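Worksheet for the structure shown next.
One protein chain is absent from this view; the other protein chains keep their places.
Moving on, here comes subunit A:
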Amino acid sequence: MDAEKNKYSIIVPTYNERLNIALIVYLIFKHLRDVDFEIIVVDDGSPDGTQEIVKQLQKLYGEDRILLRPRAKKLGLGTAYIHGLKHASGNFVVIMDADLSHHPKYLPSFIKKQLETGASIVTGTRYVTGGGVHGWNLMRKLTSRGANVLAQTLLWPGVSDLTGSFRLYKKSVLEDVISSCVSKGYVFQMEMIVRASRKGYHIEEVPITFVDRVFGSSKLGGSEIVEYLKGLIYLMVTT
């Protein structure tokens, strides 16, 4: 594959990320100096003025590099990706979070891994050497590890980090996989990678670090655990 002809569409769903979106755009431009890319911001009608900030960024970096494709209200992650995909002109698509838990400095390693291996999907993993998590207490790490062991045992997914959402896809592969996924939230991320694995797509992993800045709202109550277990059973039965 001719590396010069590749274009990367980076889809960033946002909701109330007025400050973070500016920081993330700066960092993406900093780390992808010689790469042809565009950033697609899918904002779900943020009341904090995120879209105004994006417009300022467009003046600075160019409307061809930053696309603002908003929606009227909070409609969920899966549909945000589908919405962003419609406007993506690249042959590769990157999905990442807007809150800086995913650092753009890893984007070159995603791209490099894909060029080296020809993989259809490159997914970031927090759980291998070279990767890592900061900001989780012991309980959180325990639940994460327990959930991962359970998922590995029950699903044989072929990746070490199932719920991660920092990924590079060939555009055609993302379109194919996303059309068959129906879950919500992080189970959606799991469903995407498991379905891709079942379909036989070549998946590679790169280590990433994850800085959890949303201290205190670790959102792992009983209901989350139940949702997770239901998600596992759903994936066992349907994939």
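FYI, a residue touches a chain if its C-beta (ideal position, glycine included) is under 8 Å from a C-beta of that chain, and two chains touch if they have at least 3 such contacts; residues count from 1.
Note that contacts and distances are computed from a predicted model.
Participant: What is the protein name, per UniProt, of the chain that does not appear here: "AP-5 complex subunit beta-1", "Dolichol-phosphate mannosyltransferase subunit 3", "Alkyl transferase" or "Transcription initiation factor TFIID subunit 14b-like isoform X2"?
Facilitator: Looking only at the record, the undisplayed chain corresponds to "Dolichol-phosphate mannosyltransferase subunit 3".
Participant: Taking the full complex into account, find the residue in A:K74, A:K112 or A:H134 that is in contact with the omitted chain.
Facilitator: Spelled out, the listed residue whose C-beta touches the missing chain is A:H134.
Participant: Give the residue, chosen from A:L107, A:L155 or A:V187, that touches the chain omitted from the document.
Facilitator: The one listed residue touching the chain not shown is A:L155.
Participant: At which residues does subunit A meet the chain that is not included here?
Facilitator: With respect to the unshown chain, the touching residues of subunit A are 16, 18-19, 22-23, 26-27, 48, 52-53, 56-57, 59-60, 100, 103, 126-135, 138, 141-142, 145-146, 148-150, 153-156, 198, 200, 209, 211, 235-239.
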